[in-house]
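What follows is a structure written as structure tokens; I'll ask about it next.
Just one protein chain is left out here, and the rest sit where they should.
Up next is chain A:
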Amino acid sequence: MVSTVSPRHDLRRSPLAPPPEDLERLLLIRHFELTLLRLFETGELSGTTHTCLGQEYIPVALAPLLREEDFVLSNHRGHGHFLARYDEPDGLLAEIMGRRGALCAGVGGSQHVYHRRFLSTGVQGESLPVAVGVALKLAGTGALACVYVGDGTWGEGSVYEALNMARLWRVPLLVVVENNGIAQSTPTSTQMAGNIADRAAAFDVPYHRVTSTEVEEIRAGLAAPVEAVRSRPGPLVVEFVTHRIGPHSKGDDTRTPEEIALAAGHDWYTRYARAFPDAFARLDARARERVDRIAAEVTARPPSVWERG
């Protein structure tokens, strides 16, 4: 089964205003990520990070489709996945900065967060088999396991081992593919033969393609298929055609200015800013101030303490 959620409005037309709470969450994630890049530039962050600039709408759209008892597995680019599920930016920032109040004592950092029913880990494709195991446990309870992967992840054999078992054993597994067209620096066209739809079809796994970037439109298209993941139960692959408007991690974008501009042309942020400037500016300023305040407060905290068990 293949179905497609397409945008009702192309980019030249005025978009729908998302509900204020969604726009607030979108802006929180945007300013959180921008703040990380700024903190790196000023030398206040160490290590590495992978921001989801341009892709924030995906977890925000999915958030109300997920239930408290669902288990979300995330990847290296997971800040948005976390913030869309749990409004705890201070704990996440403390984790990334190694400060008191860190979600995982600063041990995991940006890519390894386990909090409530959210777990991220940093090896591509590794989380899919784990998600099948979690889903096996959840099968029949109405809850599901949701796992976020990128287009690059489909180079890993574990993806296919997991899809095979998920279908054979009919587990409630929602695979969310954020296909941003580029795996670190390698265009998807040079690292993926064929396409994700056909790969899902090969395993007899239902597939949905989403090209819209409007959260309500996405939800309307996905509500029934996600419900079927729970009730059938069985796996579902949802591929979002999206755009990474920032670098892979930090300052490592090798795309041409034209390619970057093309990606930026799909950015919900500039689109909404143009479409309804006054309301947008108000919420944008509020989110920026909130993140600035959190950043200042977390930066001033003492280092995190790891009590090794």
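Here, a residue touches a chain if its C-beta (ideal position, glycine included) is under 8 Å from a C-beta of that chain, and two chains touch if they have at least 3 such contacts; residues count from 1.
Please note the rule applied: contacts and distances are computed from a predicted model.
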In UniProt, out of "Fe-S cluster assembly ATPase SufC", "Transketolase C-terminal domain-containing protein", "Aminotransferase" or "Sugar ABC transporter permease", the chain dropped from the view is recorded as "Transketolase C-terminal domain-containing protein"
Of A:L138, A:V175 or A:L236, the residue in touch with the unshown chain: A:L138
Looking at A:L36, A:I58 or A:C104, which residue reaches the missing chain? A:C104
Omitted-chain footprint on chain A covers residues 71, 102-108, 112-114, 119, 121, 123, 126-138, 145, 157-158, 161-162, 164-165, 168-169, 304, 306-309
